[in-house]
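Shown below is the structure under consideration.
Yeah, one chain of the complex is gone here, protein chain that is, but the others are all in their spots.
The block that comes next holds chain A.
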Amino acid sequence: MTVTAEGALPERVYDVTVVGAGVVGCAVARELARRPGLRLAVVEAQDDVGQGTSKANTAILHTGFDATPDSLEARLVREGSRRLAAYAAESGIPVERVGALLVAWDEDQLAALPRLAEKSERNDCPDIRLLGADELYAREPHLGPGALGALHVPGESIICPWTTTLAYATQAVRAGVDLHLNTRVHGVSRSADGHRLTTSRGTLHTRHLVNAAGLHADTLDRALGHDDFTVTPRRGQLIVHDKLARSLVRHILLPVPTALGKGVLIAPTVHGNVLLGPTAEDLHDKRATGSTAEGIALLREKGGRILPALLDEEVTAVYAGLRAATEHEDYRITAHPEQAYVTVGGIRSTGLTASMAIAAHVAALLADTGLDLGPTREPDPVSMPNLGEAFPRPCRRLELIAADPEYGTLVCHCERVSRGEIRDALASTIPPRTLDGLRRRTRARAGRCQGFYCGAAVRQLFEEART
């Protein structure tokens, strides 16, 4: 198992190198790892997997009911959703099928619901139902006044985005994929074997190349001579509310898309919090992941109308993610056989859901570029630590604590994270290199106190493990 974060890169020539260890790049690596004949690498500019857009989204496993029918995105979201739900069940990634309600707040929105229902039929998403106001309020008693009706989409689910990316990457690395962190690709040139990547850690040779660089996929694509798309980051700010708010909402409450834009949603999370967001702001700075006073005020204004009681609850976190929006309406996934190169661009707002289907699609495209995939062997399944509140956490498991008292020694009290879980994460296949990485793996420090009680103790455990 090889995970590197410093020093020179290996001199071997890889068969395929994936640039970018977001949820998409890791899914591609996992898919290719099913082919034991291939020598594979993932190179990632940051010090952890899933540190780009994949760590900061709305964490919904979409059905694709409202996708543009017949687009590539519609197909991959639909297929990816089914694949990921099955994979999550076998890998211990928390998923809750809470269902979504598209709530209509005025006559125009109400009138739009039947058309959406039709669209969802065309997207192969059945079981959709129109609800009147009475049934809607029976399902969501805390909803603000004035809702006229809703469309119920029972298949919409919530998922843990961090565990998903980490599960893909862990399985890939255990199956022999080399993961090189802190490795930013600066340039690409042709070599006898295929591609020579110039990186912040020296050169790397690969026969085939997959560009899964997210917000920077356009830059890398240009370096290979293409001018297919330009990424314009679209920021989405989100507010995470205290776990005590979880009982206020049962479904994902979606806005009805209208000509005026998409509006904000309220969704429970598998970790037991309540999300409010996202905003949609077109920007130019690909690092602009900060929140703003205007964004927060806008969200609270809209959220207060949907679920008034939410505003009385404490806020646990505020974050922002950047969608890799382009001038095109669909994903930009393109094979360039003459270059032994596949671009995976424009994976805007559904990439978590579609990741496994994107990966299968990319593997097929790689075969078209002349790659001999070789025989298939399913990698060993992974069993990820459970971060979901709907499933038993270690501190509730008698047999686990009896076998190892460290699981009964709580360190992070708000999220009930034990010293055993922190120890396990620090010794895992892809260990965290920062406290934020530890938080994404265990939830330590992710709760309402944000470290008031446990921050120093968690840091102590982290630093002890690293020395």
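In this section, a residue touches a chain if its C-beta (ideal position, glycine included) is under 8 Å from a C-beta of that chain, and two chains touch if they have at least 3 such contacts; residues count from 1.
Assume contacts and distances are computed from a predicted model.
Peer 1: For the chain omitted from this view, which of "Oxidoreductase", "Succinate dehydrogenase/fumarate reductase flavoprotein subunit", "Aldehyde oxidase" or "Peptide deformylase" is its UniProt protein name?
Peer 2: Record says "Oxidoreductase".
Peer 1: With the missing chain put back, one of A:A5, A:L130, A:L224 or A:A317 would touch it. Which one?
Peer 2: A:A317
Peer 1: Quick one: which of A:A5, A:A280, A:L410 or A:A465 touches the chain that's been left out?
Peer 2: A:L410
Peer 1: Mind pulling the chain A residues that touch the left-out chain?
Peer 2: Contact residues on chain A toward the absent chain are 240, 244, 287, 289-293, 295-296, 314-319, 392, 395-398, 401-402, 405-406, 408-410, 413, 416, 434-436, 448-453, 455-457, 459-460, 463.
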